[in-house]
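Every protein chain except one is present and positioned as in the full complex.
And then chain A:
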Amino acid sequence: MTPPPVYAPVPLKPRKLKLATVSLAGCFGCHMSFLDIDERLLTLLELVEFDRSPLTDIKTIGRCDIGLIEGGLCNAENVHVLREFRANCKTLIAIGACAINGGLPAQRNQRDVGQLLRDVYCAHTGTLAGSQVPNDPELPLPLNQVHPIHEVVHVDYFLPGCPPSADAIWSFLNDLLTGVTPQLGHKLMHYD
């Protein structure tokens, strides 16, 4: 009997984690603060691969490990995209004040949304006579009120700030990528 062949173990290269990001009713400021990690972005790119994001050209989200959501929910398309992210991301993170509690856009919750649209599109100084509120079905309808994302889907982590500092985002992602529960501490925790 010949002994079974012995195979040398193939060294496993760790799979890069997939990261998706999106801005809903956001200002892109959280994404800018993310880019403020500067050259550390190159280190990050050795560990993660971007899926759908404003920084890539990928139109629909695939299976991902981490989803970063900036902005609250102000219209129907925001809700649709948020649900897609939740369905595809193992870990979903609300980043910034808007995603966490609606943020400054939620100050519109003190007004009637129809009146706001009429004020801006019909009555505002500079609008032409006969101007109408846009009504093409291509456009997503605004919600009555702005909502934080955790009121629609389960959120795994909150990363506060308007925006969170680059150091806070870096520390948070490092903890997450090394399997540690993210803790910001006094220096990195702020809501403003």
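The rule we apply is simple: contacts are C-beta pairs under 8 Å (C-beta built on N, C-alpha and C of every residue); 3 or more make two chains touch, one makes a residue touch a chain; residues count from 1.
Heads up, the rule we're going with is that contacts and distances are computed from a predicted model.
A.B. asks: As a check of understanding, state which of "1,2-phenylacetyl-CoA epoxidase subunit A", "Hydrogen dehydrogenase", "Na+/H+ antiporter subunit A" or "Dissimilatory sulfite reductase alpha subunit" is the UniProt name of the chain not shown.
C.D. replies: "Hydrogen dehydrogenase"
A.B. asks: Can you tell me which of A:18, A:31 or A:147 touches the chain that was removed from the display?
C.D. replies: Candidates A:18, A:31 or A:147; residue touching the omitted chain: A:147.
A.B. asks: By the contact definition given up top, give the residues of chain A that touch the hidden chain.
C.D. replies: 94, 97, 100-104, 106-107, 109-110, 145, 147-148, 150-151, 155, 157-160, 162, 183-184, 186, 189-192
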